[in-house]
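Omission of a single protein chain aside, the complex is shown with its protein chains in their original locations.
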Amino acid sequence: MTEVIRQKFFYILLLFGIVVLCTAIYFSQITVSTPAEQVKFIKDFGLAAIMIFASLIAIVGTAQLLPLELDNRTIYPILAKPVYRAEFLLGKFAGMAVLLFLTIVLMSGIFTGVLLYAEHYFKQAVVADPTVPMDATTQDLVSMLVRQIHDVNLVKAVALTYFKVVIVCAISLLISTFATSVIFNVIASFMVYICGHLESTARHAWVGGQQPAWTKFMLLIITFFVPDLNAFDVADAVINGQPLPMEYMMRTIGYGLFYATVVLVAAYVIFQEKEI
Amino acid sequence: MHVKKLLVQLLLIVAIAAVGKSWFESSLQQSYKDLKLGGAGLSIQLRSKLSQKLAVALLSGFRGVVADFVWIGGHQAWEDQVWYKLREAIELAVVLQPHSISFWDLGSWHMAWNASYAESVNTKYHNKAVREKIQKEWIQAGKQFLLDGIKNNPDTYELYFRLGWLIYQKENDPLGAVPWFEKAATYPEAPLYVGRMIGHMYEKAGKMQEAYGVWKRLWLVDHDQYPGQLWQKIAQMGGQAEEKLNIPLEQRVFPSVPKSVRPTHSQ
Partner (left out) sequence: MHAIETKDLSKHFRISLRRKVVGLDRLNFIVREGEVYGLLGPNGSGKSTTLKLVLGLFQPTEGEATIFGRSVEEVASRVSVGFLPENPYFYRYLTGEETVRFFGRLCGMRGRKLEEKVSELLNLVGLEVHRHRRLAGYSKGMLQRIGLAQALVHEPKLMLLDEPTAGVDPIGSIEIRNLIIKLKQMGKTVLLCSHLLDQVQDVCDRVGILHYGKMILEGEVKDLLARKDQFQFVCEGLNEGARGRVRDAITQSGAKVVTEGNPETTLEQLFLHSVQQAEKDKK
């Protein structure tokens, strides 16, 4: 965690994430008309910003961890101590996971601030607008907006985003145990990230469709190895007010933890045999 | 030796992962379907309607942002009064986010109100009959759009309310609007004015007995449970209905209507 924090890229990405969050209000005002649309836009934009910047930090940060240790040879004095390779690997992963948690908490805090500012802004706008009658209908609309903003379910979306980036972090760590190039790792991790959003489509196609053998083989690879990252994308449902039961949350988190564990075990097995 | 051992271990991990992954994913898939999460998957048709950037964003899991940008495009089309583009954008936005109530609600408003009115006064069509025909087409498009929206989102009141309002305002059919307002009013989160709309619609359709039934039903509940309800308004409407229907005094439930608002013999 200390290592990544002291790298410039982390600050740059975090700064960008914060800037994007803060500009969500500005963009919503110049592009859409009704307050309901504006709040939806802010929420979509904000959650997307949290997801993309957390994912970028997870991929780029994790991809560098092992190669830098090997290139700089800082790994030698560490593994020369009575340290299990599993401890070393898990330590790297845990540091990254904690960093991602703190990043997401920070960005969520800023996102909350942006939403509360939007609430204050809309309330002021309603009071100041002489054409809007202060009747029961207006009050109902304002209450609805406030409910939209004070939506505790947003926490669920952010929580699942966290577990999604933890999976991405584990995958990047696995790739770094056998890949020597950081750029290759970043690209490969990014490709797995994209394929992860297509995994459910690939799974359906593999199970049901009539495809040529080569296509079926590629679909099989995606189905077996790539995680279903779509299951963690509940931002749409939350923003649209759909219910998200705790049972679904727990099962998705369980899936994330299972997948990350399997990937870490595979990373350990490869790293254990690696000649340093 | 080491390579063999490594391969055996990795194969074992893959086998365990495959079993566990399948179990989790099949149960998640069912939940995903039951909870109606997600929109249309990526297809060639969908890809052809999106720009490169939006397609990549969609692939990266930013469905909401992509839908918003499509919607913004529709908003721009509304401002430019390019109605076919607006319709395309609205229809694409709901494909991406079929559970976004505001897309269905505002989309139908754009079609049945904005587009229909704009075309009704569009001097490009020299023939009045043609203008009226196109206006009706847009109203029907908005109505069908709402019916599709209700199919995708049967569990919220907004779209039922909007459909009722469309049928009343745009088809001049207050009686036709009643079932939709009634359906909307059954949802606990529906605002109180939805229930009142039913009474108003019956009155506009000249069905005083039915309207009176509505006012009475609304009145005869625990007032303390609905502090935001317009009791005075209901009392006024109910009292007027009692007057118009000549309900015997001992059967009246509303407080007496002031002389100034009582209907005279000539009315």
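Brief remarks follow.
Order of writing sets the labels: A and B. Residues in every chain begin at 1.
Just so we're on the same page, a residue touches a chain if its C-beta (ideal position, glycine included) is under 8 Å from a C-beta of that chain, and two chains touch if they have at least 3 such contacts.
Keep in mind that what you see is a predicted model, and the values were worked out from it rather than measured.
Remark: the absent chain touches shown chains A in the intact complex. Considering the complete assembly, chain A touches the hidden chain via residues 2-3, 6, 72-74, 76-84, 273, 275-276.
Basically, only the chains that are shown with their structure count from here on.
Look at where the CA atoms of chain A average out and do the same for chain B: the two points lie 31 Å apart.
On chain B, the positions that touch chain A within their shared complex are 2, 5-6, 9-10, 13-14, 16-18, 20-21, 24-25, 27-29, 31-32, 35-39, 41-42, 59-65, 67-68, 71-72, 75, 97, 99-102, 106, 156, 191-193, 228, 230. Chain A contributes residues 31-34, 36-37, 40-41, 43-45, 47-48, 51-52, 136-137, 139-140, 193-194, 197-198, 200-201, 203, 224-225, 227-231, 233-237, 239-245, 247-248, 251-252, 254-255, 258-259, 262, 265-266, 269-270, 273 to its touches with chain B in the complex.
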